Structures are given as structure tokens and as C-alpha cells.
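With one protein chain removed, the remaining protein chains of the complex are shown where they sit.
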Amino acid sequence: MSKTEPRPDDLMGLSDGEYDTILDILGRTPNFTELGIFSVMWSEHCSYKSSKKWLKTLPIDGPQVIQGPGENAGVVDIGDGQAVIFKIESHNHPSFIEPYQGAATGVGGILRDVFTMGARPVANLNALRFGSPDHPKTRHLVGGVVAGIGGYGNCIGVPTVGGEVNFDPSYNGNILVNAMTVGIAPTDKIFYSAAAGVGLPVVYVGSKTGRDGIHGATMASAEFADDSEEKRPTVQVGDPFTEKLLLEACLELMATDAIVAIQDMGAAGLTSSSVEMASKGDVGIALDLDQVPRRETGMTAYELMLSESQERMLMVLKPGREDMARTIFEKWELDFAVIGMTNDSGQLTLLEDGASTADIPVAPLVAAAPEYDRPWTATPPRPVINASDVPAPDDLGDVLMALIGGPELCSRRWVWEQYDHMVMGDTVVRPGGDAALVRVHGTGKGLAMSTDCSPRYVLANPVEGGRQAVAEAWRNVTAVGATPLAVTNNLNFGNPERPEIMGQLVGAVQGMGEACLALACPVVSGNVSLYNETNGSAILPTPVIGCVGVMGDVAKAVTAEFKAAGETIFVIGETQGWLGCSLYQRHMSGEATGAPPPVDLDIERKNGDLVRQLIADGALTACHDVSDGGLAVAIAEMAIAGGLGAEIDVSPVIPAHAWAFGEDQGRYVVTTTGPETVAAAAAKAGVPARAIGQTTAATLTLPGTRPISVAELEALHESWLPDYMAAR
Amino acid sequence: MKARIHITLKNGVLDPQGKAIQQALAGLAFDGVEDVRQGKFIEIELTESDADTARVQVSDMCEKLLANTVIENYDIEIVA
Amino acid sequence: MKARIHITLKNGVLDPQGKAIQQALAGLAFDGVEDVRQGKFIEIELTESDADTARVQVSDMCEKLLANTVIENYDIEIVA
Partner (left out) sequence: MPVAVIVFPGSNCDRDVAVALETATGRAPAMVWHQESALPACDLIVVPGGFSYGDYLRSGAMAAHSPIMRAVIERANTGTPVLGICNGFQILAEAGLLPGILMRNASLKFVCRDVDLRVERADTVFTGAYAQGEILRVPVAHHDGNYFADAETLQRLEDGGQVAFRYCDTGGNVTPEANPNGSINNIAGILNADGNVLGMMPHPERLADPLLGGIDGAPMFDALAEAIAA
């Protein structure tokens, strides 16, 4: 070998330096298949080479954590011998190219990550970001993505209970589709991917391998250029029916003691699954590629190893259990093939026609994966904007109607009514409020879950925005009455080779970490999606947080809608009227400028703990956290959902528009029939809680507004999205 | 004029429907079925009376709406 | 042998998909579309080498599974 030998023309996305490392590892020139394997394993998507350094700083521990990041999904104890297993993952690039199938296979992939660990999936969520509504592609993308998510989740029979949808021109050429799955497993039946032991059969199950999605992992790690449409054939078609069979078959086999290790074939298919199992188990693996079930003829070793055909799993079994396992998979009409064996060589060896076509030492393939300390520059701080410097509207009510009936804050019903959010019979709190609440089957316990991120805050101040994303997800879970347990995260950013983008990532991770620590909500899983750029223009930095919490008695859960007229409305938390970076400011001036609202994590925690206590004590009839659009929007949403009104009778000392639309953090609007109890509990906890008015029959009156018909508000709120989607 | 359009999955693209039909046929004891592929068949009645113009129009429809050219091929036949 | 099967909705059966396509085409400013009907196109690869036997086999498949004769017609073409 020699570094002076001519290099292949196409390094498959690897840098010259990375290629040199390969030469060192192998002591020879890699062949085409080997180069392909290095290329996908060292892609951004699989190796996290740009983000690893920073991800290591996140808090990942807690008494509740059974398994943090590093496995297919995070595992958290929920008591009674059960664990919740969850993760979020992006499928951004494929969904832009082919929205239906891209989004569908995104759901399929994250489901496999969760059930490969032994969990039965019980809920799905999805965080979506689209371009400007008036961009010519947006409508088609929204329609396709939503149909694809529904198409997969509905068919496999896992309820899709939550998520978020936002529009911003920065996503015009690069939408975000992040899918999250939450599952439940017995704590003594959790499966990992380490293939410990030699002489064990390596088994392939699920669908056959085709030429689909070859090099998807590297596609997900490349910037889009105008020729991206050429990359089309790499999109896969999802088969949720087969995934349902695979799920049931895997769970059936998992009930036995046959499985040593199991790993889904996701990005980089057979390559990453086999390398990961070998590396974690500290063994070698020899695969006989002739045994791999395939649906096309003439497939090369390279194609077999890099295919991202969906609905496949790799398992290592205890010797002698093959026949029993085969019987289960054949009952479910799935392919089952013993394709290799673990050994003590430490090598990944591929055989074709009995001869070796690739031979790579596993340890360095994994250990020498590049890790970059990319240069970064911190986002310069923005000035704090005074409320008095943001213009007051002619009419507060008109602004409320515009906001609540516009793309950013309108109802997402059009989306979640296309998702079966009730199948499995445990959805206690449906989509449309704060967190969804799913009962743990057969018990009175529940899991609350929410995904959140406010990218305009992250853009303005990545650290504050990172904190805010965690705080808002935590707040949403708290608002139904659950105790947040842990989070998963999906870091969606632009090109990390640009220092200002890298600075966004560094800042956001720092802020997230601080919030997770302060709120005792560690990170247990996540995903990074970089290079979300088209022709050099990046998306808003979008670190999506998925938070899961537990609630002992779902019967105590509180929802956001007003329940009856004549109840007292309180605001928990301090209202200062922060308008910088708010939706109000953007509505009035066309731009969100200045510093975003600061998140005081101690206050956040204190306020949330009080709300949770009040709910547990049965003191609240409704609860909604205050986020985008501030108090006016939160109150209006509660009124619309309940078909009731409110009479707010405070005379704020701050300007009325700042009181109504300021986005101060750490706040909740609650209703109660026992105002004294709420006031006393708040005073005792040292949390500001202010009675601001009463619920009423049918109109909403805010400080400085005329009475607004709630029916009218509802019509505006409900119509924007269906009207937009129906227009052509 | 009338256009008859066949929309089929590209080679190599997974066809879950075809696969499931094949298995169902086997279950019904139909032997000797080697492969099943399912596509769409769309018939469009057009006011246009010139075949060439109609074809151009219909291929535009296929590109813009009817076919998903990422994974599908289309084939147009114009009949009187 | 290969069978090419067209499955179309019977006359008089409402075709929501066809109607939706027609509306979408109008929305995309394609004028002169008088009617759209959507059907299925299924291709089956058979080991059977006799065309007549193959046709009998495939019509049996259509009756039993591939078409719902309450609302659908089918048409079989056997090609070598």
C-alpha cells in the first residue's frame, strides 16, 4: 500500500484525510465494497463526526435512566417493572424529495428503533417544519408528508398523538420531518445490540433486500443542490403491513430466551447493523452474502451492504434456537435466513460465492471514525427590545384574530384528524392541547408526551433557544399533570462546516444541557441532521425536543379547554411583557428581532412543580401553558377548545399589547373553582399567581378589547389550514 | 380524444401491494404465480381533438400530478 | 406468460379518486378535461405457458380476489 498510489476518482463523500486513515487501517487499498462501508459508517449521519464532541456534554444520567444515548433508543424506568423506550429521528431529505414515502419510511424507521429494544410502540409524534405557505411547493409537501405519516402509523396501528407544524421561508428548500416513537417494555425484557459471544448465528428477518435507498445515509449528510432531484431513486417505499408483521413476530420471539442481540437495519442497512453489533459485542462477524434474501437479481456486495430497504432486522441468536425462531417468522410470512456467524477474528468479513469480498477490522472502523472539532463562532447577542418600542395595535382583538387564524397559530386539526390517534384504546388526552396522554395499557398510569422547539428564539440566541425548547416541552408535559422524566432530541441544523452554523449547534446543545440538568430531565436518545441547506441558505436552527413524563393516575389529568362558565382564571408565573422575538412583534413589523425571552430555569421548575401539585390535588379544572402568542392566545385557545368565553378584568401596569402578547416564559393559564386554594398554594410555594378573571358563556374580553365572539374566533382558528390545503 | 394512462412502479422499487397480492393468491392455491406488480390505470376524456396536442397535454399532467416520477413511470396512449 | 389486467369501475359507480383528479387538474389550469376515471392495472408473471389455460386461471383470480364484481369490471390480456 502506498498513499502515493492513485486514489479512486470517487471517494464516496470521504475526505482525503479520511481516505488516508482507511489506508492505515487496512494496510492496503480498499476495494469498492470496503470503501462504501467506510463511507457510510463515517458519514455524518452514522458517525456524528461534527456533533459528537458537543453531544458528550449533555446530561444523560438520573436514577430513572436505564439506558441513555448509544442504543437504538433511550430507556427510562416508570415503576412497576416497566420502562418507557423512546427516540426521535429525522427523515428530512427523503421527505423533501418524495413527501409521502419519505415521511412514511421515517415513521417506519423510528418504530423499528423502539421495538428492536423489546418495546411495544404505544404512541407516535411528529415535528414538522415547512417552507412559507406561499412557496409553490409547500402545499404539496404538507399534504404528502401528513398523508405519509398517517399512512404508515394508521396501518401499523400505533396512535399518532402529537407533534408540531410550523412554516418559515427558511425551510422552503429543506423541510424537516422528525418522527418520534414511544414504547413500553418490561424492565427485565429489554434488548440490546451487543453481539456478545462467538459461534452464534447471525439471522436476517423481515423484507427482502432490494436496490432501494443505497447511500441514503450519505444523502442525509449532504447539502442539497439544484441537482437533488437526480438523487430520486434513493427514496424507499414503506410497507407498514410488513412492519406490523415484523413487530408482532419480533415481540413473539422476544418473549422467548432466543435472542442475544438485535438491531434494526436503518440507515446504512446491513453495514451499520452488523458493524454495530460486532463492535458492541467485541466480536468478529462473517456474513455469507449469498444467503441474504433479495428481491432483485444480480445485486453486488456493495449494493447488498448499503441498501436501505425497509422493514428488516438483524439478530444474533443463541445457538440451536434457529428453528424455533424460523417457525415464528414463517408464521408471520416473513423472510428468515441465517446469514452468518460471530467469531473471534475482530473482522467484518463478507463472503460471496465462498470467497471473501471484504475484510475490515471492526474496532478501528468504529473507533477511528472521524470526530471533528469544527470551528465555531458564537451567535452575537441581540439587544433587548422594550415593550414600549414595539408598536401598539389599533385594536388588540384584531391582532388576536389574525394570529389565531394565521399559519403559525391556527388549529392543526386538519393534520391530526388524518392520524389515527385513538387506536390501541389508551389515548386519554388526544392531540389539540398541550401534551398527549396515553394510558399504560391495563393500568391507571399514563405517559404524557410533547415535542417542542421555537426556532426563531434559537436563531436569536442559540443558548436561550436551546433552554427554551426543553423548558417548553417540560412545561407541556407538566400542564396535563405529569412528571417529566427525560427527553429525546433532534438537532436539525445547516452546514456545520460554516462556523456560524456550528456556533448555533454548540449554543443550542449548551442551553439544552443546562435546562435538562436544572429540570432533572436527562437526554436519553436523539438524532442529528446537518447540512439542511439548499444552495448555501440554511434552515432556522431547529433543535426539537421530545419530552416524556409519567402520571400515576390518568383520571387526574387536566386538559386545556375551559370546562364551565363562572370559574376563576389564574395566570401562574410572572408577566413582564417580553415582546422581543415574539410572534406579535413579527406580526406588527414583519420581523422577529431582538433577544428572545429569557428562561429562568429555577423559576421554570418552581412554577411547574406548583402546577403539577395543584393538578394532583384536584385543584384545577383546566391548564394550558403559555407559549407562542402569549397570554391572549393561550386564553383564546382554552376558550375555543371549550366553547366558552372569558372576561379578563385586570388593568395591567405594562402596555396592554405587551400584557396580551408578551412571551415571558414559565407561565400557565389555569382555571379553578377554588381560587383560595390556588392562591394559598402559590403563596406557599413563592410562585406568582394572579386571578385575572372568570370564564363566561360565549365571548372573550381581554384588557382593552371589545367582546369577541368565541364562535368567530373558532371559525378563524379552524379554517386557516383546511382552506389553505383546499386552495390551489 | 381519450387518453389511457398506465402508471407503474419503476424497476427496483418495492411494490408492497403486488407482494401482498402474490401472497394472497398463493393462499388461494393459485400456483405458478411468479410475480405481481400493481399499478394505476387512468382514463381521461379530453375535449382536445388533435392527438399530438392531447399527448403533450397529458404528459404534462403526468409530470405535474398523476405520476410520482420519483418512483413511477407512466405510459400514455391516445385513442379516438 | 404474462397477464395484464385492467380493473375499472363499472359505469354508474361514483369514482371519488377520478373526481378528485379531475378537480386537481382543473386547479392546475388544465382545461378541457371532461372526465377522469381511475382504475387498477395489475401485471402477473405466470409459469403457465399455454395462453388459454393462463386466461382461465387469471379470470378465476379476478373473480375470486382481484376484482370486486359488485362495482368493478376486469379485462385480461395475455402476452407472451
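By written order: A, B and C. Residues from 1 in each chain.
Throughout what follows, contacts are C-beta pairs under 8 Å (C-beta built on N, C-alpha and C of every residue); 3 or more make two chains touch, one makes a residue touch a chain.
Here the structure is a predicted model, which means the values were calculated and not measured.
Participant: Can you tell me which of A:Glu252, A:Glu417 or A:Glu500 touches the chain that was removed from the display?
Facilitator: A:Glu417
Participant: Could you tell me which of A:Gly118, A:Gly183, A:Pro240 or A:Gly629 touches the chain that is not displayed?
Facilitator: Answering carefully, the residue with contact to the hidden chain is A:Pro240.
Participant: Going by the touch rule given at the top, which residues of chain A touch the chain that is not shown?
Facilitator: 147, 150-151, 154-157, 239-242, 244-245, 332-333, 416-428, 430, 439, 554-555
Participant: Name every residue on chain C in touch with the hidden partner chain.
Facilitator: Residues 12-14, 16-17, 20, 64-66, 68, 70-71 of chain C touch the chain absent from view.
Participant: Determine and list the chain B residues touching the chain excluded from the picture.
Facilitator: 16-17, 20-21, 24, 27-28, 38
What we mean here is this: only the chains that are shown with their structure count from here on.
Participant: So how far apart, in whole Å, are chain A and chain B when each is placed at the average of its C-alpha atoms?
Facilitator: 36
Participant: Hey, how far is the Cα centre of chain A from the one of chain C, in Å?
Facilitator: About 41 Å, centre to centre.
Participant: Roughly how far is chain B from chain C, centre to centre by C-alpha average, rounded to an integer in Å?
Facilitator: 10
Participant: Indicate the residues of chain B shared as contacts by at least two other chains.
Facilitator: none
Participant: Where on chain B does chain C make contact in their complex?
Facilitator: 6-8, 18, 21, 24-25, 28, 30-48, 57, 60-61, 64-66
Participant: In their shared complex, at which residues does chain B touch chain A?
Facilitator: 9-10, 12-16, 19-20, 23, 68-71
Participant: Which positions of chain A touch chain B when the two form their complex?
Facilitator: It is residues 97-98, 100-101, 207, 210-212, 232-233, 235-239, 241-242, 295-296, 309-310, 333 of chain A that touch chain B.
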